[in-house]
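A single structure is presented below for examination.
Every protein chain but one is kept in place in this view of the complex.
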Amino acid sequence: MSDVRRRLFGWTALLGAVALAAIVGAPLVGTTRINLARAFDSAVPFADNVDAQILFIARLPRVLAAALVGAALAAAGVVFQALLRNPLATPFTLGVSAGAALGAVLAISLKLQVSLWGVSAVTGASFAGSLGAVAIVYALARARHQGFSTNVLLLAGVTLNSFFSALILFVQYIADPNETVQTLRWLMGDLGVAGYGPILAALPPTIAAFVAFAWLPKTMNLLSLGADAAESRGVDVARAQRVAFFAASLATGAAVSLGGPIGFIGIIVPHLVRLLVGADHRIVLPAAALLGAAFLIGCDVVARLVMAPVELPVGIITSMIGGPFFLWLLVRQR
Amino acid sequence: MLKADSVTYIHGARTTDDLAKGSRADVPGVRDVSLTVERGAIIGLLGPNGSGKTTLLRVLAGVLAPTAGRVTLDGVNLASIARRERARRIAVVPQETHLAFDFSVREVVLMGRYPHLGAFELEGPHDLVVARDALAATGTEHLEHRPFATLSGGEKQRVVIASALAQQADLLLLDEPTASLDLGYQLAIASLVARLNRERGLTVVVATHDLNFAAGLCGSLVLLRGGTMLGSGPTAETLTAASIQALYDVDARVWFDQGAGRIAVLPIEKTRHV
Partner (left out) sequence: MIGCLDSRSLCRGRILAAVFVIALVAATGDRIAPIAAQRPPQRIVSLVPSVTEMLFLIDAGARVVGVSSFDHFPADVDRLPRVGALMDPDIEKILSLRPDLVITYGSQQDLATRLAKASVPVFSYRHGSLGDITVTLRELGRRLGSTSQAENVAGRIERSLDDIRRRVSIEARPRVLLVIGREPRSLRAINVGGGYGFLHDLLEVAGGTNVFADVKRESLLVSTETILSRAPDVILELHYTDTPSPTFVERERATWSVLSAVPAVKHGRVELLFGEELVLPGPRVVVTAAAFARVLHPSLMGR
């Protein structure tokens, strides 16, 4: 068995076990003590079973959402970093999250009431916003007929980020104070999905993105050498960049629509994974997805417990980890 | 083996109409270049900076599609050959390689095997053998497990050549392989390429502005200035004081050095622009 194959299986198995342990273990932890025996007691009808409802309606959807968002953001982070050839790129660098945030803030401030296939107005508007941002950034990157320039892409993304941030501040300023509380809460990132509907709605774009991701790792390795080096080793660089951009944006859009803009997952997890497994994207990508899921589940448990009964938005926990993490990276560089 | 027919490449031009409008002055293109690369030859693309050497090399590699004219590989239009197939037949060594992430030397060389692997296929024992062989050929086996980023300029260049060798292509294109290297490494690269050509029959096209490097390594030369071909042919006939004057506006002495067994160039003085 070749070295890569061995390492791939080894790391996937290990991190897969960690992720699985997190998914199974996290619903058992919370501010309320639940009686597991009673929760699984089939004699008690589910409609009356408080322990079962806490487990399956309050906690499990949250944990699954954390797994999905964590995996999506971590994987998208890896792909964006390969696309932009920069380990400091994040899923939010190119403006996707800003578009999602604008959509959500507008939906909250306009008090939209519609709901489609179990998807609330805020989630739907958020996803639409993310798609809009992707379209704008892509159009800007293509405006010069040279094909797909990652430099122009970066500039377009940064521009969109500032512009949309300004719009978001404006909307918040003129909106009702009641709605402002809600928008602030959304912007901090929160996984309290309260049901499986939002998760199911986020699955199709996430799965589509991951299918595309499966095709990318070798290409991302070659792109790391440079565009010409990749091209001369058989990569259609323009197409690969497009696939990477759209797939990673789709995953990010789905994740942010589900849980809000939860920061730092898309940069901390890829960094940690590279430290553990090396630079080969064939291992980094699946490893990042698995570690991202476990990591965010862990952060969410902390968010639920640290100030009980008040529940902190999980974005605060990831941010508080992010600061020291970067400090540590800085210190290591020396 | 590789033939360029009246190849023209202008940045930003998509059609021949655009050609008439002219090109962006700051990015070199090439106009109406024709050349033939025989199997087993070492051809030099010689010219000053901005003469279009790199652009021509990229067109020959198939990385850029010519705006006019065509490139054929063994008689087949390069544009119609699938990318992976092309990668198994033409390998490119760029001027500089900047890795975005921390790959090891072994991983960099193994990337040369990707054109031979299926979409989801991982490297197998045979690929490892080819990679080790490439490392040996470039004298870099002892660097196999080192991170690429920790290597010296000369070592990096040799590893990148090893990675290109791992593609097992017949044709190797090098872009300014000595540009950022010390004298010792320059000579090492020259002798490495000559040896690969001799022992493996590797056909080589090298773009360079270094007169002595070209004189020592290449059997024939293509002279480029401002995107157009000033001349081509065997080195002894093409590399003369007059052609150097035309290329570089420089007075130089050119002679065959018996002791070194090769043509030598001594630049003397820059002449005025007419």
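Order of writing sets the labels: A and B. Residues in every chain begin at 1.
Everything below uses one rule, namely that a residue touches a chain if its C-beta (ideal position, glycine included) is under 8 Å from a C-beta of that chain, and two chains touch if they have at least 3 such contacts.
Because the structure is a prediction, the values reported are computed rather than measured.
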Would you list the chains present here that the left-out chain is in contact with? A
Across A:53, A:149 or A:165, the one contacting the chain not displayed is A:53
Chain not shown: contacting residue from A:89, A:122 or A:279: A:122
Absent-chain interface residues of subunit A come out as 30-32, 46-50, 52-54, 57-59, 62, 108, 111-113, 115, 120-122, 173, 177-178, 181-182, 185-186, 190, 192-195, 198, 304, 309-311, 313
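Keep in mind that, in the parts below, only the chains that are shown with their structure count from here on.
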Cα-centroid distance, subunit A relative to subunit B, in whole angstrom: 43
Contact footprint of subunit B on subunit A as seen in their complex: 2, 4-5, 8, 81-82, 85-87, 145-146, 214-215, 218, 221-226, 228-229, 231-236, 274, 278-280, 282
So, in the complex, the side of subunit B touching subunit A is made of residues 11-12, 14, 58, 61-63, 83-84, 86-88, 90-92, 94, 97-104, 107-108, 111-112, 114-115, 117, 119-120, 122-125, 127-128, 160, 167, 173
